[in-house]
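Shown here: the complex without one of its protein chains, the others still in place.
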Amino acid sequence: MGQHVLLIEDEPSIAEAVRFILARDGWRVTCHHDGASAVEAVKRHAPDALILDVMLPGRSGYDILHDLRAAPATAGLPVLMLTARGQGADRERAAAAGANRFVAKPFSNAAILAELRALMAEAAPAGRAAGDA
Amino acid sequence: MTTLGGAPFVAPAAYRHRRLIDAARILPFAGFLLLMLPLAWEPPAGALRDTAGDTVYLFALWALLIAAAAALAPGLSRPPSEGQGRDG
Partner (left out) sequence: MPFDLLVLACIAYVAILFAVAFAVERRTAAADGAGPPRWLRSPVVYTLSLSVYCTAWTFYGAVGYAVRSGLEFLTIYLGPTLVFLGWWILLRKLVRIAKTHRITSIADLVSSRFGKSPLIGVVVTLICVTASTPYIALQLQSVSLSFAVFASDTPAGWHLDRPAQTAMWVAAGLAIFTILFGTRNLDANEQHHGVVTAIAVEAVVKLLALLAVGAFVVWGLAGGVADVLDRIAASPVAGWELKPDRWTGLIFCAAAAIITLPRMFQVLVVENADERHLAVASWAFPAYLLLMSLFVVPIAVVGLERLPAGTNPDLFVLALPLAEGQGTLAMLAFLGGFSAATSMVIMEAIALATMLSNHVAMPLWLSLPRRGAEAGDLRRIVLVARRVAIAAVMALGYSYYAMASGTAGLAAIGLIAFVGVAQILPAMLGGIFWRGATRAGALAGLTIGFSVWLWTLYLPSFGEGTVIPAAVFAEGPFGAGWLRPRALFGVGGMDPLIHALFWSLAANAGAFVAVSLITFPGPLERVQGAAFVNVFAEGEAARGWSAGGAGAEELLVMAQRILGEDAALAFFRDAAAAQGKAGWLPDITPAFLDALERRLSGSVGAATAHAMLVQITGGATVSVEDLMAVANETAQIMEYSARLEAREAELTRTARQLREANDKLTQLSVQKDAFLSQISHELRTPMTSIRAFSEILRDGELPPAMTVRYAGIIHDEAVRLTRLLDDLLDLSVLENGTVQLAIRTARLSDLIDRALTAAAATRPERRFSVQRDPEAEDFEVTSDTDRLAQVFINVISNARKYCDADDPALRIAVRRQGGQVTVDFIDNGSGIPAESQGLIFEKFARLTDETRAGGAGLGLAICREIMQNLGGGIAYLPGRGGAAFRVSFPQVLKAGDRAA
């Protein structure tokens, strides 16, 4: 069984596309559409990685990430952010909020897979370290 | 009421306006005095009043007062050109 990815994205068509792409690559994908209850969803599903959109109804992706980083259980969770904008300012904000990697919309299917893999590769030693401690 | 400014000399138009206001203030009192005049006309002992004469006098006086007021009114309702002569 592949690793579990939680996708938080309010646009149904984008969510469907990403789910298809990841599932084809062997990931197990859960989708969540709402920003306000996103933090609880992360805790509930306890995924191996999180793909987080910035613009969400109810709560922004930056705020959600900020909360996740503040909680011990999710502080080390690998997060890939989907920024709508490719500019530097958005990247900086995403990085400041604690995103590990990000992809700008619109992305190529190959790009998102590559980013996710890179994310897991970066996170693996850290995750093991956390597990050992 | 006091007149604002108190300048000893004002432009002729403003001066006219002030005198016009004086006249308007005096008019009712003059009218009242003239209306009291018939009280002094004692009819000769035993005789009746000269009612017809009273009638003519009172109506003539009345018409005169109205004419005076009509003569004053246009000047009063126009504000003076200099903006002087304000009062209360």
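All chains are identified by letter, namely A and B, in their written order; residue positions are counted from 1 within each chain.
By our rule, a residue touches a chain if its C-beta (ideal position, glycine included) is under 8 Å from a C-beta of that chain, and two chains touch if they have at least 3 such contacts.
Since this is a predicted model, take the numbers as computed values, not measurements.
Mapped onto chain A, contacts with the missing chain fall at residues 10-11, 13-14, 16-18, 20-21, 35, 54-60, 63, 84-85, 105-109. Summarising the interface, chain B meets the missing chain with residues 1, 4, 21, 24-25, 27-29, 31-32, 35-36, 38-39, 48-52, 54-56, 58-59, 62-63, 65-70, 72-74, 76-77, 86-88.
What we mean here is this: only the chains that are shown with their structure count from here on.
Chain A and chain B have centres, each the mean of its CA atoms, that are 97 Å apart.
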